[in-house]
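The complex appears here without one of its protein chains, the remainder shown in place.
Letters A, B, C and D mark the chains as written, and numbering starts fresh at 1 in each.
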Amino acid sequence: MNTSLNYAYYPGCSSTGTSIEYDMSSRAVCAALDIQLNDVPDWSCCGSTPAHTVDHTLSSALSARNLDQVASMGLDSCITPCPSCLANLKTAKHRMEDAGFRDKVNNLLDKPANTQVGTKSVLQILVEDYGVENIKKKVVKPLTGRAVGAYYGCILNRPAELMQFDDREHPMAMDNIMEALGATVVAFPLKVECCGASFGIPRKDLVMRLSGKLLDTAKGIGAMALVTACPLCQMNLDMRQAQVNNANDSHHDMPIFYFTQLMGLALGLTEKELGIDKLCVSPRTVLDAMASEQSVKERAA
Amino acid sequence: MKFQEELKKCISDVMPELDVVIGWCASFDPLHATPHFMRRKEDIDKLEISPLSVHNLATYLPGLRGKKVGIVVKGCDSRSVVELLQENLIDRKDVTIFGFPCTGVVDQSKIKKALGHTGNVESCEMSDTALVIKMDDKTQTLAMAEMLADKCSSCRYPDAVISDYFAGEKIGNKGEKDVDYAAVEAFEKLSVPERFGYWLKELDRCIRCYACRNACPLCVCRDHCAAESRDPHWLSQENNVRDKLMFQVIHAYHLAGRCTECGECQRACPVDIPVLMFKQKMNQEIREIFQYEAGVDPEATPPLLSFKMEEENITEKVW
Amino acid sequence: MGLVKYLKSADLTPWLEELAQENKVFAPRYEGDAVIFAPFDPKQEISIKHAATMPPKKTVFPQSEKLVDFTYSKDPEDLSRVMIEGKEVLPEGTAVVFGGRPCDVRGFTMFDRVYLAEKTTDVYYKARRDNTSFITLACEKPETTCFCHWVGSSPYDATGSDVLATPIEDGYVLESFSPKGQKLLTSKLLENGDRWISKGQEVNENAVESLTDAPDLSRAPQKLLDVFDNMNFWEKAAAKCLSCGACAYLCPSCYCFNITDETTGMKGTRFRSWDNCMSAQFTMEASGHNPRPTKAHRLKNRVGHKFSYYPGIHDGVISCCGCGRCIKSCPVGIDIREIVQEAINHEPAIG
Amino acid sequence: MPVLEGTELRIVGFLCNWCSYGGADTAGVGRFKQPTDLRIIRVPCSGRIDPLFIVKAMMNGADGVLVSGCHPRDCHYSEGNFYARRRLEIIEKFLPILGYEPERFAYTWVSASEGQRWQEVVTSFTDQIHKLGPAPKILGPQASDTLSVMEAAL
Partner (left out) sequence: MKIGVFVCHCGSNIEATVDTAAVAAAARQFPGVAFATDTMYTCSEPGQDEIVAAIKEHNLGGVVVASCTPRMHEQTFRRTVERAGLNRYLFEMANIREHVSWIGKDREANTNKSIDLVRMATEKLTHNRPLYSKKFDINKRVLVIGGGVAGIQAALDCADGGLEVVMVEKTSTIGGKMAKLDKTFPTVDCSSCILGPRMVDVAQHPNITLYAYSEIEEINGYVGNFEIKVKKKATYVDWDLCTGCGICMEKCPSKKATDFFNEGIGKTTAINIPFPQAIPKKAKIDPAFCTKLTKGKCGVCAKVCPSGCINYEMQDEFITEKVGAIVTATGFDLFDWSVYGEYGGGRYPDVITGLQYERMLSASGPTGGHIKRPSDGKEPKNIVFIQCVGSRDKSVGRPYCTGFCCMYTAKQAILTKDHLPESQSYVFYMDIRAIGKLYDEFTRRAMEEYDTKYIRGRVSMIYPKGDKLLVRGADTLMGSQVEVDADLVVLAVGAEAAAGASKLAEKLRISYDTYGFYMEGHPKLKPVETNTAGVYLAGACQGPKDIPSSVAQGSAAAAKVLGLFSKDQLESDPQVSIVDIKRCIGCGKCIKTCPYGAIKETELRGMVKADVIETICQGCGICTSTCPQGAVQLQHFTDNQILSEVNALCQF
């Protein structure tokens, strides 16, 4: 196992608010696996929604600046938990390869940006750099018992040419991790479906339909919880679950974890440091179920 | 040279089976040697091997095909013999090769430079370290190391790579040394117009005597050289630098993968044109691209007469 | 006895510059490591300490020269009717060659007998010969390869020269040997040379002193004919020959040439270019037959021509000027003196 | 009047009959616009191309030379382009010592079906040559004929 994993860490705006538990758990898990994270000094918004919808140059300028910050740290790769940030940072790096575009962007910045650094998601480095096998070795409290489904969302690994991670239609990264943690993983067919996130404000009805379908399907295949890797997905499925239920008069009560939170638990971290209490739909029943399952095993042993 | 007597001995032993043995002997002045064709025992006494034995005698072999020929070779000369064997232009059974440990030969033009001229040399004493030359009532001492031909200072084959008889102690391959292309690399640093102009200036004085070609042991086309033919009609007979330069390129390209850098082309040039550089450049490329060196393996196939389906060291242009 | 003048070494360059105003002046200078005759350029140092690598042959007999420029034209009415129009290209302007040695310049007298014969005058050669004058440098000390005295010449032989310049300390004694020469000595830079004459003679005599004795070559023509069919003799002599053209092209008295046409589109030129009898092509016949198939045949011709055949038709004059370049510059050090002497001393095997 | 003064440079192409010449035809049939500088000499096989033709062309005043044959393994004569590849590579590396930029010569492989590719090759090679401008030329029989002009230019 590679002991010297060391990355620049770009939290992204949502980690300071709606998805603070994702940020907490990511940091906690990395610490537990002694993966060193170095915060990007004076990081700013990546220029993702809404900037990139209205002005590519501006949005890339924001990302470019952050990448330049990373370069100035003397590190060659940067990781971020948030897929939108990831997508935008990668897009910027790609666009900056075009001389014309690069000039336009650099005009907006104080100094020409060095955008050579690569960006990966926390999920990607856990799977590719750290390795599922190694994660397995670190598990102290296996997540035995309950069935979870893995939901990746639509941007984590798409467009494939850009994101260069996992299968664009049938990703397995989180499934494999969950399996390594000892959970029973149910094959979730809508892994890469859209949750409606970007319509969250203008077309709520869409979100209700799309997220609703996700929850229905999850339930249909007997998942007791979903794990996600995206603040937006998580928000739609968790925070808006009640609204979804109202809209589709369904009665879902499905906890939506960040995969890092379940990892944390399996690695023996406390619920507090993983921000479990920040979830809207209470995961209590599921967690207790898992706990009891464990104790049963322990007694048996 | 102590091995010289040993060599004479062994030549006279084999001479009966041979039509002729080629070596060197004294020439028109104490500073020059000349090729020596030994047919009778008494000829052997004249044999002299020294730093003046500059000529690559392998050049004569193809012309003597069919005869039983003995040849005395320096390490570098022997590589030309290997090439000729490789291209079956001579028959191994008809050639008897006499090797000796070569400590290097002089570069006459360096001596000329050092002395201003060499028109009146009265005597020339040679040791491993120095040349003591008496001329114009003066005696001048030149450091041998500085007068040696460039090829000698970076020589990796002081002993014949192939021989039937070897006189004296082998010096042993100085494998650690590598060919030195510093001169070529330095030249390539010049600007485009500088390089272009350089050759025009140098070749302007070429008199098209083709000594460079005829002294070359591997210019085996000789009387049929493309340079003087009308079909193919590569060159005109006009005194123009274009054709002179073109000929040098023809020569260099036809030697690609064959040339052993014996330097005869440049040595033979009566007007001292540095034509060896063309061949050195070719060889440098051949070495880098094909890891091939001519004149060491009689069984090898030269790179331009063979190919690989995948060429490790050729990266093709992407458009 | 022509004009005698004295020139200070310091005034040499100015004098040549002066001459260069009306004439194309050629003087020896270093090109790379070789000393060759090049158009005089005050910015570049001339080199006259020793005989030049190349003789000034090309100043009268260029390495290649245009004989005729020709153009084709078509009858617009009938394109298949092609007219050809040739224009003879005669050399123009006068030239002065400074710094040749007696042997170099004497060489042209061998040319003259061939190219200036009144029935078969070579107009191109004649034009240049007439318009070129030679200021020749007497030799102070012959080199090991020198043998002008073998062939009836000497270190201060003025044959073929217009002015003979004998170097004395910090100056030259200049003596004219032709009207052309006299004209050259009218410069203000020159002072009367009478008081220097003796000094000059001294130098000339010393030069002759330092010569080794010359063998008698009077039997050479006959002896060479005697060994004409003795290929064994010639094969030995030619064994080390590479049959390149260095000897002939550096020879002040070799005058052979080749003629070729080069055409591009509707224009063309007929060239005359140096050729040499050492090359196999020299006698190659269209049939593919070559009467001089081997280098032995060819070397025999070169030696034979100079020391036997030419003298035979040109009242005994040997067409070699003894400059020794063929020896010095031969890549394999063939020594024509040896061959001639071997021929002379060759006794046909009895029976 | 070999080239259009000012607008064109002299670019010579040697193309094998079976693949690249066909590729150039395909480009034509597809009406793929190309610069007009290139003049194509058709040879049976890239293996027929004596690298000395390239040097000859350069010394006779070409500004660039482009060689194209069948893709390796696709040679109509099965081996021609393998030999060609080695020989052309050598000469490409050799040109600089003569005082020509290596970019003045390029060799590549274009199949009879690759009209598009041919268009790209011709276009980018022509651009490349125009970026370099005219190649150094030998202006007369004597070195001075050329050198004097070059010095004047400096």
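Here, a residue touches a chain if its C-beta (ideal position, glycine included) is under 8 Å from a C-beta of that chain, and two chains touch if they have at least 3 such contacts.
Note that the structure is a prediction, hence the values are computed from the model and not measured.
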item: Neighbouring displayed chains - absent chain, whole complex; value: A, B, C, D
item: Residue of A:50, A:220 or A:268 touching the missing chain in the full complex; value: A:220
item: Hidden partner interface residues of chain C, rising order; value: 72, 74, 79-80, 263-266, 288
item: Residues from chain D at the interface with the omitted partner, ascending; value: 1-4, 7-8, 10, 12, 17-19, 21-22, 24-25, 27-29, 31-36, 39-45, 47-51, 53, 56-57, 60-62, 70, 73-80, 83, 87, 111-114, 119, 137-139
item: Interface with the undisplayed chain - residues on chain B; value: 66, 87-89, 220-222, 224-226, 229, 231-234, 242, 254, 301, 304-306
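We adopt the following convention: only the chains that are shown with their structure count from here on.
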item: Neighbouring chains common to chain C and chain D, by label; value: B
item: Chain B and chain C, separation of their C-alpha mean positions in angstrom; value: 30
item: Length of the line joining the C-alpha centres of chain A and chain C, rounded to whole Å; value: 93
item: Where chain C touches two or more other chains at once, by residue number; value: 64
item: Contacts with 2+ other chains: residues of chain A; value: none
item: Residue ranges of chain D in contact with chain B within the complex; value: 51-52, 55-56, 59-60, 72-73, 79, 82-83, 85-87, 89-91, 93-94, 96-101, 106-109, 117, 120-121, 124, 136, 138, 140-144, 146-147, 150, 154
item: Chain D partner contacts - residues on chain B that touch it in the complex; value: 184, 187-188, 192-201, 203-204, 234, 238-242, 245-246, 249-250, 252-253, 256, 277-278, 281-282, 285-286, 289-290, 303-304, 307-309, 311, 314, 316-317, 319
item: Residues of chain B touching chain C in the complex; value: 20, 27-29, 32-37, 39, 55, 59-60, 109, 112-113, 116-117, 119-121, 136, 201-202, 204-205, 207-211, 213-215, 222-223, 228, 236-240, 264, 267-268, 270-274
